[in-house]
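As you look at this complex, bear in mind that one protein chain is not there, while each of the others sits in place.
And now, subunit A:
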Amino acid sequence: MTTPAASASNGPMIEIQRLNKWYGDFHVLRDIDLTVARGERIVICGPSGSGKSTLIRCVNHLEEHQQGEIVVNGIAMTQDVKRIEQIRRHVGMVFQHFNLFPHLSVLENCCLSQVWVQKKPRAEAEATAMEYLERVQIANQAYKYPGQLSGGQQQRVAIARALCMRPDVMLFDEPTSALDPEMIKEVLDVMVELAHEGMTMLCVTHEMGFAKTVADRVIFMDQGQIIEEAPPESFFNNPRSERTQLFLSQILGH
């Protein structure tokens, strides 16, 4: 695929320093430090409610944090709407429940932000959209509406829609956990391919097979904190913290 556009800096893709966030009195994220290099693939796992979604949603400011620094692609996150939109333009996101726009066809879903955010001419946007729909192997459904597709197909469209913006980094929030088992593979295949092409990925998932094949690092979170951070080899074979061991034994089902 096309290499990410030459960006403002050659530093890390995402730099998070001492990030803290509260919901009211509830401390969801505690002193998170995380640096994601360009081209790095990171898988985040952890028990339900540990703050995984909250963490990656802070990266494109779907959630606001109260303390700490987030720098994405050399742009520091502030409250400024223009700056936030600038960051979002380079950060693709895929949601658990797809969040396709049901009133627009698959093709229109993919063209919307190209036309309105990138101000591309319609024809060019459609060409790009078809290119990515082709890649997730769903181009033949381009004129259908999301409501007429299966879950797996919808999630692949959602990935294509995000890729159409030619993002420098992709965020995935449990992209396969709303899918029936037989559809999980078709989505994971797309993600694996994307990883092999060098996309920077930050991925919340419990698909440990995926983590083993593509992740450069696996991060385990619990109670708003990063507990363990390791390459998949050592993460799965000899997890250091007890909580990680417990979690792994539960999730791997033994």
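As a convention for this text, a residue touches a chain if its C-beta (ideal position, glycine included) is under 8 Å from a C-beta of that chain, and two chains touch if they have at least 3 such contacts; residues count from 1.
Keep this in mind: contacts and distances are computed from a predicted model.
Novice: Can you pick, from "Amino acid ABC transporter membrane protein 2, PAAT family", "Bacillithiol biosynthesis deacetylase BshB2", "Transketolase" or "Deferrochelatase/peroxidase EfeB", the UniProt name of the chain not shown?
Specialist: Per the UniProt record, the undisplayed chain of the complex is "Amino acid ABC transporter membrane protein 2, PAAT family".
Novice: Would you mind spotting which of A:Ala162, A:Met191 or A:Met208 touches the chain that isn't drawn?
Specialist: Hidden-chain contact among the options goes to A:Ala162.
Novice: Of A:Ile75, A:Leu112 or A:Val192, which sits in contact with the chain we cannot see?
Specialist: A:Leu112
Novice: From the list A:Lys21, A:His65 or A:Arg88, which touches the chain that is not on show?
Specialist: Checking each option in A:Lys21, A:His65 or A:Arg88, the one touching the absent chain turns out to be A:Arg88.
Novice: Given the contact definition stated above, which residue among A:Asn20, A:Asn99 or A:Gln137 touches the chain not shown here?
Specialist: The one listed residue touching the chain not shown is A:Asn99.
Novice: Pick out the residues on subunit A that sit against the missing chain.
Specialist: 60-62, 81, 85-86, 88-89, 91-93, 95, 97, 99-103, 112-113, 116-117, 144-148, 161-162, 165, 171
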